[in-house]
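Here it is, the structure, as structure tokens.
Just one protein chain is left out here, and the rest sit where they should.
Let's turn to subunit A:
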Amino acid sequence: MNREEIRRLEQAIEQMMDLARGFGLDFYEMRFEICPADIVYTFGAYGMPTRFSHWSFGKAFHRMKTQYDFGLSRIYELVINSDPCYAFLLDGNSLLQNKLVAAHVLAHCDFFKNNAHFAHTSRFMVESMASSAERIRSYELQYGKDVVEQFLDAALAIQEHVDPSVTFRRRPRDWEERREKGQQTEKPGSPYDDLWALDQPPSAAKQTEMAIPRKVPPEPEKDLVLFLIEHSRVLEDWQRDILSVLRDEMLYFWPQIETKIMNEGWATYWHLRIMREMDLTSDEAVDFSHMHSGVVLPSKTSINPYYVGLAIWEDIEKRWNDPPEEARRRFGARPGQGRAKMFEVRETETDTSFLRNYLTKELVEELNLYLYQKMGNEWRVVETDWEKVRDTLCAARVNGGFPVILVQDGDYLQNGELYLTHRYEGVELDVKYVEKTLPYVYRLWGRPVHLETVLDSRAILFSYDGKKNHRKFL
């Protein structure tokens, strides 16, 4: 973009911000950066401009850039959940494209700022990722590039296994608190209480203390990364630090993973509304609709979040603007509440509840959503029943789409071995990947590791003992 185009983009953004505020959107200060494609793709691959280095990011970058070079796909924009909010626009975009992107980005920023699940994400992640990257870089100098890389390989293999619900719980964790409470009940109520029990057998309080499980963890824990940080006996300080860095970064990205459909639908909804209010020349209007239809192109083999998300948001608006007679009669629904309802939904939901609550029968049919599955060597449509479609889409979004792995026992067989279970909910794990990932967990834990899951409706235990994989049906 040349200087003149940038000047015109600035004018447009000024106007769009006014419009957006008029609609009720609420965002942080914005920093728009115009970058060449390879920079935008670097940020896309790393998730953040300042993140640490690892070959897997290079691989992602290479793939994205190749697809861009061959014209197969392109990201138009990248926006970062931070305050002020950074948005990266593509230098190669036309003025109109960047206008659309700016409108889209404003809505993303509004979403970051107002959706409850983002409330606890660090708004300074750009800076803290930069300093983490710097530390990891210094570990490379100190311990050797290969050593750090090998550790990162292992750590990245389990990075999804965090528990966002314990993010802000301060330690001691609740079972430790309970143990403390258990001890508290022993405390005498008055200075003379201990006298009364002198002639009785050892106190009940003592027994409860005995009954407090020695097992670690006493109850299954979802946060494998945190468990390793706290309980692994082989990790050095710098390794614990890297695990903590990854965990913080994953927790920062987590709400984005959980609100993909909502957030993209929201941004698409608003770029349409904002752009409609702009004075576009007829050429620009044609370009715009061309670009917009590219964004919301439905896919036969996946759920395009822009497309499905937009449809759900527009449906919410329509239904709450013009509630059906029954809702008016029974619940006193008033017409014209579409926008208000939308703002309420954007504050509270994540994809699972968004789909669960607002993907209606009519929508599933109208969008012709279906489920498909592999049958023999063909991929076939297997289901169009709306409830089954909705339920499966919801299930696929649970836990960000990652399997839930629970830490059962950190001292399995009284031998310090690690016993994990997969919370099986009808979908099997990729066996090859299990057997390739367990050695990584072993590297972090230092003792044999086990994972219990279900294969062909039978419970199975995968184990890795440091040399070989074993599996046995339970």
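Here, contacts are C-beta pairs under 8 Å (C-beta built on N, C-alpha and C of every residue); 3 or more make two chains touch, one makes a residue touch a chain; residues count from 1.
Keep in mind that, in the parts below, contacts and distances are computed from a predicted model.
Hidden chain, UniProt protein name from the list "Sporulation protein YhbH", "Xanthine dehydrogenase family protein molybdopterin-binding subunit", "ABC transporter permease subunit" or "NADH-quinone oxidoreductase subunit NuoF": "Sporulation protein YhbH". In the complete complex, the residue from A:L19, A:V126 or A:I158 that touches the missing chain is A:I158. The missing chain, though absent from the display, is touched by one residue of A:S132, A:Q408 or A:T437; that residue is A:T437.
Considering A:E317, A:E383, A:D409 or A:D465, the position touching the chain not shown turns out to be A:E383 (whole complex). Across the interface with the omitted chain, subunit A contributes residues 1, 6, 9-10, 13-14, 17, 21, 27-36, 38-39, 41-42, 45-46, 53-59, 61-62, 65, 91, 156-161, 298-304, 307-308, 367-374, 377-384, 389, 392-393, 396, 402-403, 405, 422, 427-434, 436-437, 440, 451.
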